[in-house]
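Of the protein chains in this complex, all but one are displayed in their positions.
A and B are the chain letters, set down in written order, and residue numbers restart from 1 in every chain.
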Amino acid sequence: MIANYGYKDGSGEYYIAIDTDQCIQCPVDHACTKVCPKGMFEIITDDYDDNVAAIKQAHRRALAYECTVCKPAGGYARLPCTTACTPGAIKHSW
Amino acid sequence: MSAVIQPNTAPEKKEYWRWAENTWVDETKDWRAAKILTCGIDVGSVSSQAVLVCDGELYGFNNMRTGNNSPDSANNALKGVMDKCGMSLDNIHFVVGTGYGRVNVPFAHKAITEIACHARGANYMGGRGIRTILDMGGQDCKAIHCDEKGKVTNFLMNDKCAAGTGRGMEVIADLLQIPISELGPRSFDVDVEPAAVSSVCVVFAKSEALGLLKSGWTKNKVVAAYCQAMAERVVSLLERIGVEKEFFITGGIGKNAGVVKRIERILKIETAQTKYDSQIAGALGAALFANTLVTKQGASAPIKAAA
Partner (left out) sequence: MITAGIDMGSRSIKIVLLEDIQVEGAPQIKYDMKKPYLMMPGDLDLDQAAEIAFDNACKEAGVSRERVNKVVSTGAGRRQVGFAADSVTEMTAGAKGAVYVFPNAKTVVDVGAEEGRGIKADASGKATDFAGNEKCAAGAGSFAEAMSRALQLTLKEFGEASLRSDKTIPMNAQCTVFAESEVVSLIHANTPKEDIAKAVLDAVASRVCAMVRRVGIERDVVLIGGMVHSVGFVSSLKQAMDVEELLLPEYPEYVAALGCALLAAETH
């Protein structure tokens, strides 16, 4: 399943898409939960009883603001989360 | 199946956001003859539904406004449909709660996300051919892909921004002083179909609407422009994950023909029809999940559920 967390408002469209089928046999020990400076990722048991990555509820509505620290202006060349997830399950829409 | 829709509250003059609440029970069935009775409760930010399912078939539902207190909403929603058929919580084998009030359904045995429940409910209401579901709720908007069993394969939810939600519609209804149920029909009563309101943001769209009225637009034209804006916005959300037939719309705004028809126009796809109230999809899916849990997985729940 592809889970898209985020929103679109007047200022733009901000979604983090997680391909949860890849989470089921995660080869990097859920590194996403450890590398995000804001701790936005968590592992949940979804409705079909699989353990998959998700964005914590508190952060879903403020992605544009929360993620700026990792975007180029914040001094990062690549996003920690997408780099840590080697299967490429995480994608940012902006 | 004869569905008798009985509005429980008449629209009051000052509260333009009020829509018709309704309760329905299948008079042709006798619930006492059913083997497994399950219940789904969907407490949303704006509306709440309780659905009763007998042996995997829809038996009854109640659809009402949530109000301020979520735990009471669950109880009230359930009571509404129980009273109609003489059932009580003791008769129910399993209750699944969903929606924002997932944590606030005190008598639920399990909670399942509204994404999964909507997909399951839409699969029942619209048929196994449903692949794309659009739920336009009170405070959020969801786009869901599912397979022929109603299992979710892709989803996208937007609950941050009021544009494209029921609240956004209520703001316009209040501003123009038009009852919300009339917005759809009135949006078609225009000479020329206007372009969408340019502001996405409801706060700015409000000022824009006032400006349009001042410049001579009729109320109907402003409603049409607003419905068009909402349709365009919702379509852009859908297009992020793509639209595959059959396409089904659930949620309160699904009853607003002004928005639905414009969505169909933009996508060039007709929405699948259902004979049921589109707002019950979540609760229905929940009740169906409950049914599966009891029948296939032998989940047992105490007959006396904790109140």
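Everything that follows uses one rule, which is that a residue touches a chain if its C-beta (ideal position, glycine included) is under 8 Å from a C-beta of that chain, and two chains touch if they have at least 3 such contacts.
In this text the structure is predicted, and so the values were computed from the model without any measurement.
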item	value
Candidates B:V51, B:A77, B:L176 or B:V202 - the one touching the absent chain	B:V202
Among B:H93, B:R120 or B:K160, the residue in touch with the chain that has been omitted	B:K160
Hidden partner chain, touching residue among B:Q139, B:S181, B:T218 or B:S236	B:Q139
Residues from chain A at the interface with the omitted partner, ascending	7, 9-11, 58, 61-62, 64-66, 68-69, 71, 73-74
Residues of chain B (touch criterion as defined above) contacting the omitted chain	68, 139, 160-162, 167-168, 171, 199-204, 214
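Note that in this section only the chains that are shown with their structure count from here on.
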item	value
Chain A and chain B, separation of their C-alpha mean positions in angstrom	28
Chain A residues within the chain B interface of the complex	1-10, 13, 15, 46-48, 60-62, 93
Of chain B, residues touching chain A in the complex	112-113, 115-116, 151-161, 163, 199-201, 204, 233, 236-237, 240-241
